[in-house]
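Written below as C-alpha cells is the structure these notes are about.
Only one protein chain is missing from this complex, and each of the others stays in its spot.
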Amino acid sequence: MDLTLTPEQDDLERAVTRMLATAPDAWAGLAEMGLLGLGVPEADGGAGGTFADVFVVARALGRAGARTPYVEGVVGGSLLPGPADRLVVLAHDEPGRRWHPGAGVRAEPEPTGGTWRLTGTKEPVLHGAAADLLVVSATGPEGLGLFVVDPADAAIHSYLSHDRSPTARIDLDRTPATLLAAPPHADELLTAASVRAVTAYGAEALGAMEDALERTVAYLRTRHQFGVPLASFQALTHRAADAYVALELARSAVLYATACLAEDVVDPAVASRLKVQTGRAGRLIGQEAIQLHGGIGMTDEHAIGYVTARLEVIEHLWGDTGFHLHRLAAGLGDHGAVELLR
Amino acid sequence: MDLTLTPEQDDLERAVTRMLATAPDAWAGLAEMGLLGLGVPEADGGAGGTFADVFVVARALGRAGARTPYVEGVVGGSLLPGPADRLVVLAHDEPGRRWHPGAGVRAEPEPTGGTWRLTGTKEPVLHGAAADLLVVSATGPEGLGLFVVDPADAAIHSYLSHDRSPTARIDLDRTPATLLAAPPHADELLTAASVRAVTAYGAEALGAMEDALERTVAYLRTRHQFGVPLASFQALTHRAADAYVALELARSAVLYATACLAEDVVDPAVASRLKVQTGRAGRLIGQEAIQLHGGIGMTDEHAIGYVTARLEVIEHLWGDTGFHLHRLAAGLGDHGAVELLR
Amino acid sequence: MRLALSPELAAFRQELREFFETQVPWELREPVAHGAPLDRDVIVETHRILHRAGLAVPDWPLAWGGRDWTPLQHHLWAEEMHRAAVFPPLSPNTGLVGPVIAAFGTEEQKRRFLPPTAALDIFWCQGFSEPDAGSDLAALRTTAVRDGDEYVVNGQKTWTSLAHWADWIFCLVRTDPDAPKRQQGISFLLVDLATPGITVRPIRMIDGEAEVNEVFFDDVRVPADQLVGTPHEGWSYAKFLLGNERVNVAQIGATKLRLALVKEHALARQDDGSQLVDDPLLAVRIAEAEASLAALELTALRVAAGSSDGQPQPASSVLKLQGTHLQQLVAELTMDLAGPGSTATGTPSERTGAGAWERRSALQHLNMRKVSIYGGANEIQRTIIAKNVLGL
Partner (left out) sequence: MRLALSPELAAFRQELREFFETQVPWELREPVAHGAPLDRDVIVETHRILHRAGLAVPDWPLAWGGRDWTPLQHHLWAEEMHRAAVFPPLSPNTGLVGPVIAAFGTEEQKRRFLPPTAALDIFWCQGFSEPDAGSDLAALRTTAVRDGDEYVVNGQKTWTSLAHWADWIFCLVRTDPDAPKRQQGISFLLVDLATPGITVRPIRMIDGEAEVNEVFFDDVRVPADQLVGTPHEGWSYAKFLLGNERVNVAQIGATKLRLALVKEHALARQDDGSQLVDDPLLAVRIAEAEASLAALELTALRVAAGSSDGQPQPASSVLKLQGTHLQQLVAELTMDLAGPGSTATGTPSERTGAGAWERRSALQHLNMRKVSIYGGANEIQRTIIAKNVLGL
C-alpha cells in the first residue's frame, strides 16, 4: 500500500492552487484546465483519470475556500456519465427529514410509455441552480428510483447557505422525468454515489481543515496579548497540537478512501470511517479556529468563520457523524479486526 | 431552596474528619461516634437524622480514602431497618451481567410454610464478608423478591478489589432465606434503595474528587520541572481549572440529591442526573490526577491511584453513566424543562 | 438544607409567571421564543413594560428602583422571565453601567443617570474592548485628556454590542498615560453618542447579523462631570462590572428555553410516525445536556446564595465557562437535529417563525461561538480559576 500522490498529481495540485489564487472564476478556471469530468471515463465523454485526481482538485478547492459545484459534478457524473462540460447534480435531500436512504418525492408513471411525472420538494440541493441536468431520487410503485429531470421544467429557488454555497430548493409538480435507474439498482447506484460523495467532500474538508489550522497557527504566532505573542501561552499551543493530531488522522482516512476508489473498491464502511474521522476533526478544528482567533474569527470580513461553516455543511451532507457511527456499529459483527491491506 | 449544611452538620463533618485522621479503625470510630444507623428512624433502632447527615459522613470518608461498609450499611439499613450496630448488606449484582434490575439468583419456596431456599451466585458484594445479615435479590415464581439470609449459611469468598475495598462472592446453594419483600413491592424497595445508594456513593465520590484535586493542585505547586514549578505550565493549570469546574457541577448534583432525600423525595431521575455528573467528573478528575502526578501517580505507595480506582468502582455500581443516560433519555418525554424548585 | 419553596415563594413565582405570560404581549415574546434576530423595538418595549411593573432593575439599590429580594427571588424572576420568552431588561443598562453609577457615581450622577437608565430612556452600550485590547483589556489605548471642564477623547473601541441602536456609551479610557502600571490611569467615562466626532460602524458577522460595532472617537469633547467616580480608578469599576457580566453570561434561563425547544423538535412525530429521539445517540445527548444544565442551575443557585454585596466571586468564572459551554452545546445539538436541513438556510425572510427552526439552526450555532470569546474569554476564566481558586 502506498498513500502518496504521484509527481503528476503533485504538479496538478500546484497548478490548481495557482489558478485558484489568481483566476476570477474558479469554476471557469477548472473548466479551462480540463479538470471537469475527472474520474468519468473518456469513452463517456469525461476527462478520465482516477479518483486520486479528484482528491487533488477537491482538496485544493477546500484549501482555497472556493465555492464551486465541483464535488456535486463528480457525484452527478458518476450517476450519469457524459460530456465533461455538462453539470449533473443529484437532488436527494428533502426538507424536514434527516438524511436517510429513502425519499419522500413521489414518482408516477405516465400512461404513455417510458416517461414519468415527479411531485415533491428537494432541499437542500447544493448548486442546484447551476445544473444542466438533475438526477432526482423518488419513490415509485416499486420502490426508490433515480430519474433525470430538466431543470427548466422545475421551480428552482436559490440562495446562499451559511457557508456562502449556492444552494437550492427544487419544487416538482408533476414534473416530467425519465427513468435513470429502477429499484433495486437505484439503491446500489445511490450507495456507490454516496461513497464517492463522502470521499470527495472529505478531501475538500481536509483542505479546509489545513487552511483553518494554518491560519490559526499564523495568528497565534503574530497576534500579541499581554505583551507577548499568543504562541507563548502553552494552553493554546497544546490545543493547536491536538488539532494537528486530528488533522493527520483525518488525512489518513481520506487518503485511504481515495486509494480505495482509485482502484474501484467501493466500500461504505471505508466511507463511514472517513466520515467519523473528518466529522470529529472538522468540528474540533473549526471551533478551535474561531475560539483561538477571538472576536475577529466571528466577523464576515475574516475567512475563518466561513471555513468553519463549510465544515459544518459537509458534516451534514450524506449522513452526519452519528449516522455513520450507527452504520459502523450495525456492521461490527461482519468482521474481526479491520483489514486495511487488501 | 437552600443547599448549604447546617452549623451542626459542619461540626459533624469536622468531628468525623478529625476521627478519620487519628483513629486506627475508621469503622470502629464511626460506631463510637454513634454515626451508624444515621437516616434510620430511632423508632427502628437507628440513629435518626436526615440524609444530609449521611452525606456529611460519606463525603468525609471519601476525602479520607477510608474503606468502610458505611454506604453499604446505609443502603442495607433502608431495606431492613434495625439496630444501628447491625450491618445489613444488600447482595444484588451477579457475575457476567451488567447491572440491571432483574437477577439470576433463583428462589424456591420451601414446602413448609414461609421459608425459602436460594440458589445462585452474588458478586461483587462490597463488604459482604462483614455483614451481620444479607438482603439478597432473587427471582421466585412471581418475579423479583428480596430475601434475608444469614451469612453463616452462605459460602462467602472475600478479597480486596482494585481500590482495596473488601469485596465478596457469595455462593448460595439451597440456602435458607426468609422473604423480606415480594413482587412488585420488592421492585419499589430496590428502586428506593438505588436512589439512596447512588446519592450516598455520590457523596463519597465527591469527597474522593475533592481529595484528588487537592493533592493534584498541591503537586503542581511543589513539583519542579525544567527549573520551574509545574504550576507555571498553563496547559496544566487550565486542565486543573476544568477539573475544578467538573467538581463544582458534581457537587451541586450531589447536594441536590441529598436535599431531595432529606425531605423524603425519592426521584430516580435526580439520582440518574447525579450519576451522570459524578461519572463524567470522576473519570476526568481521576485520570487527570494520575496524569498530572506522572509516574508516582501509578505507584502503590502513593494514594492518588487508589482514589482513581475508588471512583471507578463507584462508577460501576448501581448502573454506570451509560445506563443512567439511557434511563434519562427514555424519560425525556415525561417533562418539559427540568423543575428543580419544588 | 431545604428543598421545597415556601408557600410565600411559590406564590411569588406564580405571580411573576402570570405577569410575564399575560402582561407582556406574545408579539414581543414570539421573536425570543423562536430565536429571531434582535429587534430594537422588542428590546425597548419589553423593557418598559417590565420597568413600569418594577421588574426591570430588581437588583439595584432600593432607592433607585430595586427590590429587596433574596437571591432565590432573583433567580425565580430570571427563570420565569426566560421561561415565558420575555426579552430580559437591557443588560448594559441594568447589569453594567447602572450598578457602577449606583456604587461609585456622585449623587448628581445618580440623579441624572439612574432613572433614565432604569427606564431605558437612555439606551446604553459598553465601550471596553479595542482592536489590540480584547482579553488583555488593560492594553487599551483610547485616551481622554483633560482640557478645562472637558475631556477630549481619541481612539477606537470595537465589539461594541448594539452601539448602532444606542444613545450613550460607557467607556474605559486612559486618562494617565504615565501611570506605572497599565491597570492604573484608566477612567470610566459616560459619553453621549450624539457628540460630534463619534463614528459608529457596524461589523457584519458570519451569521449575517450586525450586532456589534466599531466606535471611533476623533477629538470628542466630553463634559468632565461625566467621569464616574475617581479619575484613574476606572479599572476597579470595570472589575466590579465584569464580575456582574460573568454571572449574566451563564444565560441559564435562555439555554433552558432552547433546550425545551430541542426536546419539542426531538419528540415531535415525523410524517412517517418516527421521532428524532428514536436515534439513541441524539436522545442521550439531549438527556446529558439536561443533566448538565440542571447541575449548572443548581450551581448558580449556590453561588447566588453565597454572594455578598455584589462582590464577584471566583465561582462566577465557573458559571461563565459552563454556561457558555452549554449554550454552544445546545445550539450544536439543535443543528444536528436539523441535519441537512441546517444547510437549507433559505433566504432571511424564510428563516422566521416557529416552523423555520431548522433553517436558522446553523446560523444560530455560528452566532453562539461568540459567547466563549466575549465577556472575558474562556481562557481568561480558566486562568482566574487556576489562580484565584486553586492558587496555581
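Letters A, B and C mark the chains as written, and numbering starts fresh at 1 in each.
To be clear about the criterion, contacts are C-beta pairs under 8 Å (C-beta built on N, C-alpha and C of every residue); 3 or more make two chains touch, one makes a residue touch a chain.
Because the structure is a prediction, the values reported are computed rather than measured.
Across the whole complex, the hidden chain's contacts among the shown chains comprise A, B, C. Shown as candidates are A:117, A:223 or A:238; the residue that touches the absent chain is A:238. Interface note for the absent chain: among A:30, A:80, A:220 or A:284, the touching residue is A:220.
Among B:6, B:119 or B:161, only B:161 touches the chain that is left out of the view.
Residue-level contact of chain B with the missing chain is found at 93, 95-99, 104, 123-124, 126, 159-162, 167, 169, 224-227, 233, 235-236, 287, 290-291, 294-295, 297-301, 305-306, 308-309, 312-313, 316-317, 320, 322, 325-326. Residues touching the missing chain, restricted to chain C, are 280-281, 284 (touch as defined at the top). One chain of the complex is left out; on chain A, the residues touching it are 1-6, 50, 52, 213, 217, 220-221, 231, 234, 237-238, 240-242, 244-245, 248-253, 255-256, 258-260, 262-263, 265, 272-273, 276-277, 325-326, 328-330, 332-333, 336-338, 340-342.
The rule is short, and it goes like this: only the chains that are shown with their structure count from here on.
For the pair chain A and chain B, the distance between mean C-alpha positions equals 49 Å. As a whole-number value, the distance joining the C-alpha centres of chain A and chain C reads 38 Å.
In terms of their C-alpha centroids, the spacing between chain B and chain C amounts to 40 Å.
Residues of chain C in contact with at least two other chains: 379, 382. Counting partners per residue, chain A has 233, 235 as the residues that reach two or more other chains.
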